[in-house]
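Only one protein chain is missing; all other protein chains are in place.
So that you can tell them apart, the chains are marked A and B in the order they are listed, and the count of residues begins at 1 in each.
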Amino acid sequence: MRPRWLNGFLFICVLMAAWEFAARAEWVNPLLVPPPSRVLEIFWGLIAAGQIPWQIVVSMKRAAIGYFLAAAVFIPLGIFMGLSERIRRLTEVVVEVLRPVPPPALIPLAMLFFGLEDGMKIFVIFFSCAWPILLNALDGVRQIDPVLLHTARTFHVSRAKSILQIVLPAAMPQILTGLRVSLPITLILVVISEMVGSTDGIGYFILDSQRRFKVAQMYAGMLALAILGYLLNQLFDLAYRRLLPWHWAMTKRTE
Amino acid sequence: MVANSPQHSITPGTPPFQSSTPVPILEVEALSKSYRQANGELTNAIGNITCRVDSGEFVSFVGPSGCGKTTLLMSIAGLLAPTSGRVMVNGRAVASPPENLVLLFQEYNKSLFAWRSVLGNVGFGLEARRQSSKDTRKKALALLDLVGLSGFENHYPWELSGGMQQRVAIARALAYEPEILLMDEPFGSLDALTRLELEDVLLNIWSELKTTILFITHDIEEAIYLSDRIWVLSRRPSAIIDEIQIAFPRPRHQVATRAEARFMEIRNAIYQQIRN
Partner (left out) sequence: MDGVKRFNWAGWLALGFLLCLWELGARATPRLQPYVPAISQVLAAFGPLLREGTILKHLAITLGRFLEGYLLAAGLGVVLGVVLGYFRTVHSFVETLIEFLRPMPSVAIIPVAILALGIGDAMIIAVTVYATLWPILINAIDGVRRIEKILIDTGRTFGLPRRRILWRIILPAASPYIVTGLRIGLSIALILVTTAEMIAGSKGLGFFILDEERSMNSAAMYGGIVVVAALGYFLNRLFLALEFRAMRWRRGMLVRESF
(Lines give C-alpha, C1' and ligand atoms only; values in the text may rest on other atoms or scores of the structure.)
Protein backbone atom coordinates (compact mmCIF):
# COMPACT_ATOMS: atom_id res chain seq x y z
CA MET A 1 0.00 0.00 0.00
CA ARG A 2 1.56 3.24 -1.13
CA PRO A 3 1.94 5.88 1.55
CA ARG A 4 -0.31 8.87 1.08
CA TRP A 5 2.35 11.43 0.48
CA LEU A 6 3.77 9.41 -2.35
CA ASN A 7 0.58 9.82 -4.33
CA GLY A 8 0.74 13.54 -3.95
CA PHE A 9 4.40 13.63 -4.83
CA LEU A 10 3.85 11.56 -7.94
CA PHE A 11 0.99 13.77 -9.00
CA ILE A 12 3.11 16.87 -8.75
CA CYS A 13 5.93 15.26 -10.68
CA VAL A 14 3.53 14.29 -13.42
CA LEU A 15 2.11 17.79 -13.44
CA MET A 16 5.53 19.41 -13.63
CA ALA A 17 6.61 17.10 -16.39
CA ALA A 18 3.46 17.82 -18.36
CA TRP A 19 3.91 21.54 -17.88
CA GLU A 20 7.53 21.37 -18.96
CA PHE A 21 6.67 19.39 -22.02
CA ALA A 22 3.70 21.52 -22.97
CA ALA A 23 5.71 24.71 -22.66
CA ARG A 24 8.63 23.43 -24.66
CA ALA A 25 6.42 21.95 -27.36
CA GLU A 26 4.63 25.29 -27.47
CA TRP A 27 1.24 23.73 -26.85
CA VAL A 28 0.74 26.65 -24.52
CA ASN A 29 2.11 30.05 -25.15
CA PRO A 30 5.60 29.95 -23.61
CA LEU A 31 5.47 33.69 -23.17
CA LEU A 32 2.55 33.18 -20.85
CA VAL A 33 3.56 29.90 -19.31
CA PRO A 34 7.30 29.35 -19.43
CA PRO A 35 8.62 25.87 -18.66
CA PRO A 36 9.28 25.19 -14.99
CA SER A 37 12.94 24.62 -15.72
CA ARG A 38 13.24 28.19 -16.93
CA VAL A 39 11.37 29.51 -13.93
CA LEU A 40 13.65 27.66 -11.56
CA GLU A 41 16.68 28.82 -13.44
CA ILE A 42 15.67 32.43 -13.08
CA PHE A 43 14.64 31.80 -9.51
CA TRP A 44 18.03 30.55 -8.44
CA GLY A 45 19.68 33.33 -10.35
CA LEU A 46 17.69 35.95 -8.55
CA ILE A 47 18.37 34.35 -5.20
CA ALA A 48 22.07 34.25 -5.89
CA ALA A 49 22.10 37.84 -7.07
CA GLY A 50 20.35 38.77 -3.86
CA GLN A 51 17.47 40.44 -5.65
CA ILE A 52 14.67 38.27 -4.32
CA PRO A 53 16.03 38.06 -0.78
CA TRP A 54 16.33 41.82 -0.74
CA GLN A 55 12.74 42.39 -1.82
CA ILE A 56 11.58 39.87 0.74
CA VAL A 57 13.47 41.61 3.50
CA VAL A 58 11.92 44.91 2.53
CA SER A 59 8.45 43.42 2.60
CA MET A 60 9.03 41.52 5.80
CA LYS A 61 10.23 44.59 7.61
CA ARG A 62 6.93 46.33 6.94
CA ALA A 63 4.93 43.23 7.69
CA ALA A 64 6.68 42.61 10.97
CA ILE A 65 6.25 46.14 12.24
CA GLY A 66 2.56 46.20 11.37
CA TYR A 67 1.93 42.73 12.77
CA PHE A 68 3.69 43.14 16.09
CA LEU A 69 2.38 46.64 16.59
CA ALA A 70 -1.14 45.33 16.10
CA ALA A 71 -0.43 42.54 18.58
CA ALA A 72 0.98 44.97 21.14
CA VAL A 73 -2.04 47.23 20.90
CA PHE A 74 -4.96 44.91 20.34
CA ILE A 75 -4.13 42.02 22.63
CA PRO A 76 -4.24 44.16 25.78
CA LEU A 77 -7.28 45.97 24.42
CA GLY A 78 -9.04 42.70 23.77
CA ILE A 79 -8.19 41.43 27.21
CA PHE A 80 -9.59 44.50 28.90
CA MET A 81 -12.69 44.39 26.77
CA GLY A 82 -13.09 40.78 27.75
CA LEU A 83 -12.65 41.45 31.44
CA SER A 84 -15.00 44.37 31.70
CA GLU A 85 -18.50 43.85 30.40
CA ARG A 86 -19.00 47.60 30.57
CA ILE A 87 -16.05 48.44 28.37
CA ARG A 88 -17.13 45.77 25.95
CA ARG A 89 -20.62 47.11 25.52
CA LEU A 90 -19.29 50.62 25.19
CA THR A 91 -16.95 49.74 22.36
CA GLU A 92 -19.09 47.04 20.77
CA VAL A 93 -20.94 49.29 18.34
CA VAL A 94 -17.83 51.11 17.20
CA VAL A 95 -16.09 47.79 16.56
CA GLU A 96 -19.03 46.40 14.61
CA VAL A 97 -19.17 49.55 12.48
CA LEU A 98 -15.47 49.53 11.66
CA ARG A 99 -15.17 45.82 11.10
CA PRO A 100 -16.83 45.48 7.67
CA VAL A 101 -14.32 47.79 6.00
CA PRO A 102 -12.42 45.55 3.58
CA PRO A 103 -8.70 46.05 4.26
CA PRO A 104 -7.81 47.04 0.69
CA ALA A 105 -10.17 50.00 1.01
CA LEU A 106 -7.80 51.32 3.64
CA ILE A 107 -4.94 51.52 1.19
CA PRO A 108 -5.96 54.77 -0.50
CA LEU A 109 -6.69 56.16 2.95
CA ALA A 110 -3.22 55.23 4.07
CA MET A 111 -1.75 56.64 0.90
CA LEU A 112 -3.40 59.92 1.72
CA PHE A 113 -1.48 60.10 4.96
CA PHE A 114 1.73 58.33 4.13
CA GLY A 115 2.16 58.44 0.41
CA LEU A 116 4.03 55.44 -0.87
CA GLU A 117 6.28 55.04 2.13
CA ASP A 118 6.61 52.18 4.57
CA GLY A 119 4.16 53.90 6.86
CA MET A 120 1.38 53.25 4.39
CA LYS A 121 1.85 49.50 4.43
CA ILE A 122 2.32 49.40 8.16
CA PHE A 123 -0.89 51.36 8.63
CA VAL A 124 -2.85 48.99 6.43
CA ILE A 125 -1.45 45.86 8.06
CA PHE A 126 -2.00 47.31 11.53
CA PHE A 127 -5.67 47.91 10.97
CA SER A 128 -6.26 44.71 9.04
CA CYS A 129 -4.84 42.53 11.78
CA ALA A 130 -6.78 44.48 14.35
CA TRP A 131 -10.00 42.53 14.22
CA PRO A 132 -8.80 38.93 14.33
CA ILE A 133 -6.37 39.78 17.11
CA LEU A 134 -8.82 41.88 19.10
CA LEU A 135 -11.81 39.61 18.81
CA ASN A 136 -9.88 36.46 19.55
CA ALA A 137 -8.26 38.01 22.61
CA LEU A 138 -11.69 39.14 23.74
CA ASP A 139 -13.24 35.73 23.21
CA GLY A 140 -10.30 34.06 24.84
CA VAL A 141 -10.85 36.01 28.01
CA ARG A 142 -14.61 35.65 28.00
CA GLN A 143 -14.57 31.89 27.70
CA ILE A 144 -12.36 31.45 30.72
CA ASP A 145 -14.20 29.16 33.08
CA PRO A 146 -15.41 31.13 36.11
CA VAL A 147 -14.04 28.35 38.29
CA LEU A 148 -10.51 29.52 37.48
CA LEU A 149 -11.31 33.03 38.64
CA HIS A 150 -13.04 31.72 41.75
CA THR A 151 -9.94 29.63 42.42
CA ALA A 152 -7.83 32.76 42.25
CA ARG A 153 -10.13 34.45 44.72
CA THR A 154 -10.13 31.60 47.15
CA PHE A 155 -6.35 31.65 47.09
CA HIS A 156 -6.45 35.36 47.72
CA VAL A 157 -4.61 36.40 44.61
CA SER A 158 -4.98 40.09 43.91
CA ARG A 159 -6.92 41.17 40.84
CA ALA A 160 -3.85 42.55 39.13
CA LYS A 161 -1.87 39.40 39.77
CA SER A 162 -4.68 37.17 38.65
CA ILE A 163 -4.80 38.93 35.30
CA LEU A 164 -1.16 38.16 34.76
CA GLN A 165 -1.04 34.72 36.33
CA ILE A 166 -4.41 33.32 35.34
CA VAL A 167 -6.31 35.31 32.75
CA LEU A 168 -3.41 35.68 30.37
CA PRO A 169 -2.27 32.04 30.35
CA ALA A 170 -5.84 30.77 30.19
CA ALA A 171 -6.66 33.00 27.22
CA MET A 172 -3.34 32.37 25.49
CA PRO A 173 -4.49 29.60 23.13
CA GLN A 174 -7.26 31.79 21.76
CA ILE A 175 -4.98 34.82 21.58
CA LEU A 176 -2.55 32.80 19.54
CA THR A 177 -5.35 31.71 17.24
CA GLY A 178 -5.94 35.37 16.50
CA LEU A 179 -2.25 35.84 15.80
CA ARG A 180 -2.21 32.79 13.59
CA VAL A 181 -5.17 34.00 11.55
CA SER A 182 -3.52 37.40 11.17
CA LEU A 183 -0.42 35.89 9.62
CA PRO A 184 -1.83 35.21 6.15
CA ILE A 185 -3.78 38.46 6.36
CA THR A 186 -0.52 40.29 6.93
CA LEU A 187 1.14 38.58 4.02
CA ILE A 188 -1.77 39.21 1.68
CA LEU A 189 -1.96 42.86 2.57
CA VAL A 190 1.70 43.55 2.30
CA VAL A 191 1.53 42.14 -1.21
CA ILE A 192 -1.61 44.09 -2.09
CA SER A 193 -0.33 47.36 -0.71
CA GLU A 194 2.89 46.92 -2.59
CA MET A 195 1.04 46.20 -5.79
CA VAL A 196 -1.16 49.25 -5.45
CA GLY A 197 1.35 51.74 -4.18
CA SER A 198 4.99 50.98 -3.80
CA THR A 199 8.35 51.01 -5.46
CA ASP A 200 9.83 47.99 -3.81
CA GLY A 201 8.93 44.82 -2.02
CA ILE A 202 8.08 41.37 -3.23
CA GLY A 203 4.54 42.34 -4.24
CA TYR A 204 5.81 45.20 -6.32
CA PHE A 205 8.47 42.91 -7.76
CA ILE A 206 5.93 40.43 -9.05
CA LEU A 207 3.69 43.08 -10.57
CA ASP A 208 6.61 44.93 -12.04
CA SER A 209 7.93 41.78 -13.63
CA GLN A 210 4.56 41.31 -15.26
CA ARG A 211 4.56 44.87 -16.56
CA ARG A 212 7.98 44.40 -18.09
CA PHE A 213 6.85 41.08 -19.54
CA LYS A 214 9.55 39.23 -17.64
CA VAL A 215 7.20 36.35 -17.18
CA ALA A 216 9.60 33.74 -15.83
CA GLN A 217 10.76 36.30 -13.31
CA MET A 218 7.17 36.90 -12.30
CA TYR A 219 6.64 33.21 -11.62
CA ALA A 220 9.92 33.11 -9.75
CA GLY A 221 8.61 35.86 -7.52
CA MET A 222 5.44 33.91 -6.90
CA LEU A 223 7.46 30.85 -6.02
CA ALA A 224 9.46 32.90 -3.56
CA LEU A 225 6.24 34.17 -2.06
CA ALA A 226 4.86 30.65 -1.66
CA ILE A 227 8.04 29.52 0.06
CA LEU A 228 7.91 32.58 2.28
CA GLY A 229 4.34 31.80 3.28
CA TYR A 230 5.29 28.24 4.10
CA LEU A 231 8.29 29.29 6.17
CA LEU A 232 6.25 31.80 8.13
CA ASN A 233 3.73 29.11 9.00
CA GLN A 234 6.49 26.82 10.19
CA LEU A 235 8.00 29.65 12.22
CA PHE A 236 4.67 30.31 13.85
CA ASP A 237 4.19 26.65 14.72
CA LEU A 238 7.64 26.62 16.25
CA ALA A 239 6.86 29.66 18.36
CA TYR A 240 3.54 28.11 19.36
CA ARG A 241 5.27 24.97 20.52
CA ARG A 242 7.68 26.99 22.66
CA LEU A 243 5.05 29.26 24.15
CA LEU A 244 2.33 26.74 24.78
CA PRO A 245 4.00 23.35 25.08
CA TRP A 246 1.11 22.07 27.12
CA HIS A 247 -1.54 23.09 24.61
CA TRP A 248 0.46 21.85 21.67
CA ALA A 249 0.81 18.42 23.19
CA MET A 250 -2.83 18.36 24.23
CA THR A 251 -4.22 19.20 20.81
CA LYS A 252 -1.79 16.90 19.08
CA ARG A 253 -3.13 14.06 21.11
CA THR A 254 -6.79 14.74 20.43
CA GLU A 255 -6.34 14.91 16.68
CA MET B 1 -24.53 20.41 69.52
CA VAL B 2 -26.75 17.80 71.02
CA ALA B 3 -26.92 14.54 69.18
CA ASN B 4 -30.53 14.04 68.19
CA SER B 5 -30.76 10.31 68.47
CA PRO B 6 -30.00 8.50 71.73
CA GLN B 7 -28.50 5.67 69.73
CA HIS B 8 -25.33 7.60 69.04
CA SER B 9 -23.46 7.46 72.30
CA ILE B 10 -20.17 9.15 72.67
CA THR B 11 -17.47 6.61 73.29
CA PRO B 12 -14.79 7.88 75.68
CA GLY B 13 -11.54 8.63 73.95
CA THR B 14 -13.24 9.68 70.72
CA PRO B 15 -14.48 12.07 69.10
CA PRO B 16 -11.07 13.46 68.33
CA PHE B 17 -9.84 16.98 68.51
CA GLN B 18 -12.72 18.40 70.48
CA SER B 19 -11.14 21.67 71.33
CA SER B 20 -11.31 22.91 74.88
CA THR B 21 -11.12 26.54 73.83
CA PRO B 22 -14.58 28.03 73.56
CA VAL B 23 -14.17 29.96 70.30
CA PRO B 24 -15.14 27.70 67.45
CA ILE B 25 -13.07 28.12 64.34
CA LEU B 26 -16.16 28.50 62.21
CA GLU B 27 -19.62 29.69 63.07
CA VAL B 28 -22.58 30.00 60.79
CA GLU B 29 -25.46 32.05 62.19
CA ALA B 30 -28.89 32.02 60.58
CA LEU B 31 -27.38 32.00 57.13
CA SER B 32 -29.78 32.31 54.27
CA LYS B 33 -29.16 32.97 50.61
CA SER B 34 -31.54 33.73 47.83
CA TYR B 35 -30.85 35.11 44.41
CA ARG B 36 -32.64 36.20 41.29
CA GLN B 37 -32.52 33.97 38.29
CA ALA B 38 -32.15 35.24 34.76
CA ASN B 39 -35.90 35.29 34.28
CA GLY B 40 -36.39 37.38 37.40
CA GLU B 41 -37.62 34.64 39.69
CA LEU B 42 -36.41 34.68 43.24
CA THR B 43 -34.85 31.41 44.32
CA ASN B 44 -34.28 30.60 47.93
CA ALA B 45 -31.25 28.39 48.00
CA ILE B 46 -30.47 28.31 51.68
CA GLY B 47 -33.18 28.64 54.27
CA ASN B 48 -31.75 29.11 57.68
CA ILE B 49 -28.53 27.42 58.64
CA THR B 50 -26.86 27.64 61.99
CA CYS B 51 -23.94 25.50 63.00
CA ARG B 52 -20.55 25.57 64.67
CA VAL B 53 -17.34 23.82 63.83
CA ASP B 54 -14.41 23.37 66.19
CA SER B 55 -10.81 23.48 65.16
CA GLY B 56 -9.52 20.23 63.74
CA GLU B 57 -12.91 18.64 63.20
CA PHE B 58 -13.96 16.81 60.10
CA VAL B 59 -17.59 17.67 59.41
CA SER B 60 -19.88 16.93 56.51
CA PHE B 61 -23.04 18.24 54.95
CA VAL B 62 -25.19 15.59 53.32
CA GLY B 63 -28.23 16.35 51.24
CA PRO B 64 -30.07 15.64 48.02
CA SER B 65 -28.81 17.07 44.72
CA GLY B 66 -29.65 20.65 44.05
CA CYS B 67 -30.40 21.46 47.66
CA GLY B 68 -28.01 24.36 47.68
CA LYS B 69 -24.95 22.66 49.15
CA THR B 70 -22.59 24.40 46.79
CA THR B 71 -24.23 27.76 47.49
CA LEU B 72 -23.80 27.08 51.17
CA LEU B 73 -20.14 26.30 50.83
CA MET B 74 -19.47 29.29 48.62
CA SER B 75 -21.23 31.53 51.12
CA ILE B 76 -19.12 30.14 53.93
CA ALA B 77 -16.04 30.63 51.80
CA GLY B 78 -16.85 34.28 51.35
CA LEU B 79 -17.33 34.05 47.59
CA LEU B 80 -21.03 34.80 47.87
CA ALA B 81 -22.57 37.39 50.13
CA PRO B 82 -25.35 35.98 52.31
CA THR B 83 -28.83 37.42 52.03
CA SER B 84 -29.10 37.38 55.79
CA GLY B 85 -27.21 35.91 58.67
CA ARG B 86 -23.47 35.73 58.84
CA VAL B 87 -20.43 33.55 58.88
CA MET B 88 -17.73 33.97 61.45
CA VAL B 89 -14.24 32.61 61.18
CA ASN B 90 -12.19 32.69 64.36
CA GLY B 91 -14.73 35.04 65.82
CA ARG B 92 -14.56 37.57 62.98
CA ALA B 93 -17.34 38.07 60.48
CA VAL B 94 -16.61 37.07 56.91
CA ALA B 95 -17.09 39.69 54.21
CA SER B 96 -14.66 38.37 51.64
CA PRO B 97 -12.69 35.12 51.34
CA PRO B 98 -10.96 34.76 54.71
CA GLU B 99 -7.19 34.47 54.74
CA ASN B 100 -6.98 31.07 56.35
CA LEU B 101 -9.66 29.31 54.33
CA VAL B 102 -9.54 27.57 50.97
CA LEU B 103 -12.37 26.13 48.89
CA LEU B 104 -11.88 23.10 46.70
CA PHE B 105 -14.35 23.29 43.83
CA GLN B 106 -16.51 20.54 42.46
CA GLU B 107 -15.15 20.95 38.96
CA TYR B 108 -11.60 20.41 40.03
CA ASN B 109 -10.45 19.62 36.53
CA LYS B 110 -11.53 23.04 35.35
CA SER B 111 -9.95 24.71 38.34
CA LEU B 112 -6.50 23.31 37.67
CA PHE B 113 -4.23 25.50 35.62
CA ALA B 114 -3.74 23.72 32.33
CA TRP B 115 -0.64 25.71 31.53
CA ARG B 116 1.22 24.68 34.66
CA SER B 117 2.65 21.29 35.39
CA VAL B 118 1.49 19.34 38.42
CA LEU B 119 4.37 20.81 40.36
CA GLY B 120 3.50 24.25 39.07
CA ASN B 121 -0.08 23.92 40.20
CA VAL B 122 0.92 22.88 43.69
CA GLY B 123 3.50 25.64 43.66
CA PHE B 124 0.72 28.09 43.01
CA GLY B 125 -0.73 27.32 46.39
CA LEU B 126 2.64 28.02 47.94
CA GLU B 127 3.09 31.23 45.98
CA ALA B 128 -0.31 32.40 47.10
CA ARG B 129 0.88 31.88 50.62
CA ARG B 130 3.86 34.05 49.82
CA GLN B 131 6.37 31.44 50.79
CA SER B 132 10.00 32.06 50.13
CA SER B 133 10.87 30.54 46.81
CA LYS B 134 13.76 28.57 48.22
CA ASP B 135 11.72 25.80 49.74
CA THR B 136 8.91 25.84 47.20
CA ARG B 137 10.08 22.90 45.19
CA LYS B 138 10.83 20.75 48.22
CA LYS B 139 7.54 21.56 49.88
CA ALA B 140 5.59 20.95 46.71
CA LEU B 141 7.20 17.57 46.24
CA ALA B 142 6.44 16.67 49.83
CA LEU B 143 2.78 17.52 49.30
CA LEU B 144 2.64 15.48 46.14
CA ASP B 145 4.05 12.62 48.10
CA LEU B 146 1.36 13.11 50.72
CA VAL B 147 -1.39 12.74 48.14
CA GLY B 148 0.37 9.86 46.48
CA LEU B 149 1.49 11.53 43.28
CA SER B 150 5.24 11.24 43.55
CA GLY B 151 6.82 10.96 40.17
CA PHE B 152 4.16 12.96 38.38
CA GLU B 153 5.58 16.42 39.07
CA ASN B 154 6.30 17.23 35.46
CA HIS B 155 3.07 15.97 34.02
CA TYR B 156 0.37 18.32 32.86
CA PRO B 157 -3.21 18.15 34.11
CA TRP B 158 -4.63 16.92 30.84
CA GLU B 159 -2.37 13.90 31.05
CA LEU B 160 -3.83 12.74 34.32
CA SER B 161 -6.92 10.76 35.19
CA GLY B 162 -9.78 12.34 37.12
CA GLY B 163 -8.63 10.89 40.40
CA MET B 164 -5.12 12.14 39.92
CA GLN B 165 -6.33 15.58 38.95
CA GLN B 166 -8.35 15.69 42.13
CA ARG B 167 -5.25 14.83 44.13
CA VAL B 168 -3.40 17.70 42.48
CA ALA B 169 -6.22 20.05 43.41
CA ILE B 170 -6.08 18.80 46.99
CA ALA B 171 -2.32 19.16 47.14
CA ARG B 172 -2.58 22.68 45.76
CA ALA B 173 -5.15 23.59 48.38
CA LEU B 174 -3.01 22.11 51.14
CA ALA B 175 0.05 23.99 49.90
CA TYR B 176 -1.73 27.08 51.00
CA GLU B 177 -1.73 25.66 54.54
CA PRO B 178 -5.28 26.70 55.29
CA GLU B 179 -6.74 26.34 58.73
CA ILE B 180 -10.07 25.49 57.17
CA LEU B 181 -10.52 23.44 54.02
CA LEU B 182 -13.91 23.41 52.30
CA MET B 183 -14.50 20.60 49.86
CA ASP B 184 -17.42 20.60 47.43
CA GLU B 185 -18.28 17.03 46.46
CA PRO B 186 -14.64 16.38 45.57
CA PHE B 187 -15.08 12.71 44.79
CA GLY B 188 -18.47 12.91 43.12
CA SER B 189 -17.35 12.28 39.55
CA LEU B 190 -14.85 9.55 40.28
CA ASP B 191 -15.39 5.85 39.94
CA ALA B 192 -16.18 3.92 43.09
CA LEU B 193 -12.75 2.40 43.68
CA THR B 194 -10.90 5.65 43.17
CA ARG B 195 -13.33 7.26 45.54
CA LEU B 196 -12.53 4.81 48.33
CA GLU B 197 -8.83 5.27 47.74
CA LEU B 198 -9.04 9.04 47.92
CA GLU B 199 -11.19 8.91 51.05
CA ASP B 200 -8.31 7.24 52.82
CA VAL B 201 -5.78 9.64 51.31
CA LEU B 202 -7.85 12.48 52.65
CA LEU B 203 -8.13 11.02 56.12
CA ASN B 204 -4.41 10.45 56.15
CA ILE B 205 -3.73 14.04 55.25
CA TRP B 206 -6.22 15.29 57.75
CA SER B 207 -4.71 13.38 60.63
CA GLU B 208 -1.25 14.59 59.70
CA LEU B 209 -1.99 18.24 59.12
CA LYS B 210 -4.85 18.66 61.59
CA THR B 211 -6.73 20.98 59.23
CA THR B 212 -10.40 21.63 59.86
CA ILE B 213 -12.37 20.12 57.01
CA LEU B 214 -15.90 20.93 55.85
CA PHE B 215 -17.00 18.32 53.41
CA ILE B 216 -20.02 18.24 51.11
CA THR B 217 -21.29 15.06 49.57
CA HIS B 218 -24.41 13.33 48.42
CA ASP B 219 -22.87 9.97 49.28
CA ILE B 220 -24.21 9.18 52.73
CA GLU B 221 -21.80 6.37 53.47
CA GLU B 222 -18.86 8.48 52.46
CA ALA B 223 -19.94 11.15 54.91
CA ILE B 224 -20.31 8.67 57.71
CA TYR B 225 -16.97 7.09 56.93
CA LEU B 226 -15.07 10.35 56.93
CA SER B 227 -16.64 12.61 59.50
CA ASP B 228 -16.85 13.41 63.16
CA ARG B 229 -20.20 15.06 62.66
CA ILE B 230 -22.77 15.20 59.95
CA TRP B 231 -25.43 17.73 59.18
CA VAL B 232 -28.30 16.48 57.11
CA LEU B 233 -29.74 19.06 54.79
CA SER B 234 -33.26 19.23 53.44
CA ARG B 235 -34.31 20.06 49.93
CA ARG B 236 -34.35 23.65 48.84
CA PRO B 237 -34.45 25.91 50.73
CA SER B 238 -31.85 24.02 52.71
CA ALA B 239 -32.15 23.77 56.40
CA ILE B 240 -30.46 21.42 58.84
CA ILE B 241 -32.81 18.53 59.47
CA ASP B 242 -30.50 16.71 61.78
CA GLU B 243 -27.07 16.73 63.33
CA ILE B 244 -25.41 13.41 63.93
CA GLN B 245 -22.33 12.66 65.94
CA ILE B 246 -20.16 9.94 64.44
CA ALA B 247 -18.22 8.11 67.08
CA PHE B 248 -16.44 5.35 65.26
CA PRO B 249 -12.83 4.96 66.32
CA ARG B 250 -10.04 6.46 64.28
CA PRO B 251 -8.17 5.65 62.18
CA ARG B 252 -11.17 4.52 60.14
CA HIS B 253 -10.93 1.42 58.02
CA GLN B 254 -12.80 0.79 54.78
CA VAL B 255 -13.75 -2.73 55.76
CA ALA B 256 -13.89 -2.71 59.55
CA THR B 257 -15.60 0.62 60.04
CA ARG B 258 -18.18 0.07 57.36
CA ALA B 259 -18.88 -3.39 58.75
CA GLU B 260 -20.00 -2.06 62.09
CA ALA B 261 -23.69 -2.52 62.68
CA ARG B 262 -24.17 1.05 63.72
CA PHE B 263 -22.74 2.21 60.41
CA MET B 264 -25.73 0.90 58.51
CA GLU B 265 -28.14 2.12 61.17
CA ILE B 266 -26.90 5.64 60.84
CA ARG B 267 -26.92 5.36 57.11
CA ASN B 268 -30.49 4.19 56.99
CA ALA B 269 -31.59 6.88 59.40
CA ILE B 270 -30.05 9.59 57.27
CA TYR B 271 -31.45 8.07 54.12
CA GLN B 272 -34.95 8.12 55.55
CA GLN B 273 -34.58 11.70 56.63
CA ILE B 274 -33.48 12.81 53.22
CA ARG B 275 -36.22 10.92 51.47
CA ASN B 276 -38.95 12.60 53.46
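What we mean here is this: contacts are C-beta pairs under 8 Å (C-beta built on N, C-alpha and C of every residue); 3 or more make two chains touch, one makes a residue touch a chain.
Just so we're clear, the structure is a prediction, and the values are computed from it rather than from any experiment.
Asks: Among the options A:G82, A:P103 or A:G178, which residue touches the chain absent from this view?
Replies: A:P103
Asks: Just to verify: which one of A:I56, A:I75, A:V196 or A:L244 makes contact with the chain not shown?
Replies: Once the missing chain is taken into account, the touching residue is A:V196.
Asks: Given the full complex, what residues of subunit A touch the hidden partner chain?
Replies: 4-5, 7-12, 15, 32, 86, 89-94, 96-97, 100-109, 111-113, 184, 187-188, 191-192, 195-196, 203, 206-207, 209-210, 215, 218-219, 221-222, 225-230, 232-233
Everything below uses one rule, namely that only the chains that are shown with their structure count from here on.
Asks: Report, in whole Å, the distance between the mean C-alpha point of subunit A and the mean C-alpha point of subunit B.
Replies: Taking the mean C-alpha position of each chain, the two centres sit 50 Å apart.
Asks: Which residues, counting only subunit B, touch subunit A once they are in their complex?
Replies: Against subunit A, the touching part of subunit B is residues 74, 77, 79, 97, 99, 101-103, 105, 107, 110-111, 113-117, 124-125, 128, 156, 158, 176.
Asks: How about subunit A: which of its residues touch subunit B in the complex?
Replies: Contact set of subunit A toward subunit B: 145, 147-148, 150-151, 153-157, 165-166, 169-170, 172, 244, 246-247, 249-250, 253.
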